[in-house]
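The block that comes next holds subunit A.
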Amino acid sequence: MSALLSATCAVPAAGAVLTAALPAGSSESRRRATKAVALGVSAVTLVLAAVVAARFEPHGDRYQLTESYSWIRSFGITFSLGVDGIGAVLALLTAVLVPMVMLASWHDADPGPAGPDGTFENRRRTQAFFALILAVEAMVIVSFYATDVFLFYVFFEAMLIPMYFLIGGFGDRAGGPESARQRSYAAVKFLLYNLLGGLVMLAAVIGLYVVAQDQGFGTFDLPTLASAVADGKLQLSGTAEKALFLGFFFAFAVKAPLWPLHTWLPNAMGEATAGTAVLITAVVDKVGTFAMLRFCLGLFPHASKTFAPAILVLALVGIVYGALLAVGQKDIKRLVAYASISHFGFIIMGIFALTSQGQSGATLYMVNHGLSTAAWMLVAGFLISRRGSRLIADYGGVQKVAPVLAGTFLIGSLATLSLPGLAPFVSEFLVLVGTFTRYPAIGIVATFGIVLAALYALLLYQRTMTGPVKDGVRTMPDLKARELAVVAPLVALTVLLGVYPKPLTDLVNPSVNATLSQVHETDPAPAHPVAATSGGEQK
Partner candidate 1 sequence: MSAIAVLAAAGGNTPSIPAPHIEYGQLSPMLVVFGAAVAGILVEAFVPRRFRHWTQVTLALAGLVGAFVAVVVLAVQSHGFTRIDLLAMESVALDGPALFLQGVILLAAVVAVLTYAERKLEPKAGGLPADAFAAQAAATPGGEQERAALRAGFATSEVFPLTMFAVGGMLLFPAANDLLTMFVALEVFSLPLYLLCALARRRRLLSQEAAVKYFLLGAFASAFFLFGTALLYGYAGSVKLGDIGDVISGKAMTTPAQLSSTQSDVLVLTGLAMLAVGLLFKVAAVPFHSWTPDVYQGAPTPVTGFMAAATKVAAFGAFLRLFYVAFPGLRLDWRPVMWGVAILTMVVGAVLAVTQQDVKRLLAYSSIAHAGFILTGVIAVNKQGISSVLFYLLAYSFVTLGAFAVVTLVRDSKGEATHLSSWAGLGRRSPLVAAVFALFLLAFAGIPLTSGFTGKFAVFQAAASGGATPLVIVGVLSSAVAAFFYIRVIVLMFFSDPQPGGPTVAIPSAFTATAIGVGVVVTLGLGLLPQYFLDLASKASLFVR
Partner candidate 2 sequence: MNPVNYLYLAALLFTIGAAGVLIRRNAIVLFMCVELMLNASNLALVTFSRLHGTLDGQIIAFFTMVVAAAEVVVGLAIIVSIFRTRHSASVDDSNLMKL
């Protein structure tokens, strides 16, 4: 039993404690030390996560590198970890993004001016910020690795707290008291929405345990439960299964977020720092969609099938709705948020289309959306930090003064509208095809999303970057080395995974097929299959 997974979770956790414990103080050197430590820890985590992904044998068992420690015997709860392809990939994504986020928000947590009554706003500000980020990373990674329903639930819930403090405690300082009010409103909204979801899920978790216990499965071990469900040893009555499914799904749908439970996201992403916003949309929210794949489908196959059409419709609404609202936004970050809502619609649609293309697409989508939105949002953050305003109207002609910034931003926009050659295209097309093969009508309507995506992405670019140079933009400096160091890898990855996603698909496909077989689903067969000439017969 290798301790690789637990190590991967433990390193950031320990790092969080360490960072928090570092000596406080507003002196530059102290702060730099803190940041260095945090960054180092996240780097180590990245290495570990990469090792995990590398050690994972796609065609081996469903869950690998498994570990299990007794935790709360009374409730059959164990601290057991294990990865499948999906979990490995997503954990890796998290580990990749966190260092970027840290670099990007290097100065976001430097202590600001003294407060009204001379008190410095919390001299541990910097320590707190980076410690919280690491805490989030640790919790997210645990929930990607957890193979115990309860363990997952615990961290799924617990990660709200650090996120909550990140959102509420560290916004762009430009705003003043008003924006502070907005920010805490956003933080509370975030927490309450997700807490409600979590509590409903808690009821479902308890229900699951009780039902399973009555049938002699007093455990939360996912593989056990899933297989028991699969081969009918664990019989859930129709209504019970539906209720439990909804309980789980509700929580995930709030987190994901799925229309119409999305309204917390724009506030949260709008008010938080760009880094935090990325953390929310690119990392934390992925736990929700990931959980749909692993838990909803794994534990409640029949209910999943029953509700799939309804969920697809919601997802579809989300795609169009999010895109349309993105078009209508005046605030850059809120625009990105609504774009994400639209994208989450795609992800959820891919999951519940119950086809291998759909689900592989959805999984890739989680990764690609993470990368591309990170790039987009972070550059937007750099832009905003330069001008001190989130309003699109305050910008114009940036490409003239800061071409590199504009260029990277354009690439981000193109990735968002999923241009072929960039990673998001691969996943989006897979999702569309996967949906289409089972629900043609829904697939077609969803395709409208690509037009709307082009609309909001390019509108934003046009309004901010092109045209005559606005006052307040004239003296805008171009990207600094640090900022380039953040964006360049993301862009590179986006391009690479757009042209050669095979490594990912190889990791993901087997797990997806396993998931599908849990739901007793197979891809719909083509009407008139032809010999696919993949591999290209040479002449």
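With respect to how the candidates were assembled, all candidates are chains of the complex that A comes from, given by their letters.
Note that in this section a contact is a pair of C-beta atoms (placed from the backbone, for glycine too) under 8 Å apart; a residue touches a chain by one contact, two chains touch by 3 or more; residues count from 1.
All figures in this text were calculated on a predicted structure; none of them were measured in a lab.
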Pick from 1 or 2, the complex member that touches subunit A: 1
Residues of subunit A touching candidate 1 in the complex: 70-75, 115-117, 119, 121-122, 124, 128, 153-155, 157-158, 160-161, 164-165, 168-169, 177, 180, 183-184, 187-188, 191-192, 195-196, 199-200, 202-203, 206-207, 209-210, 213-214
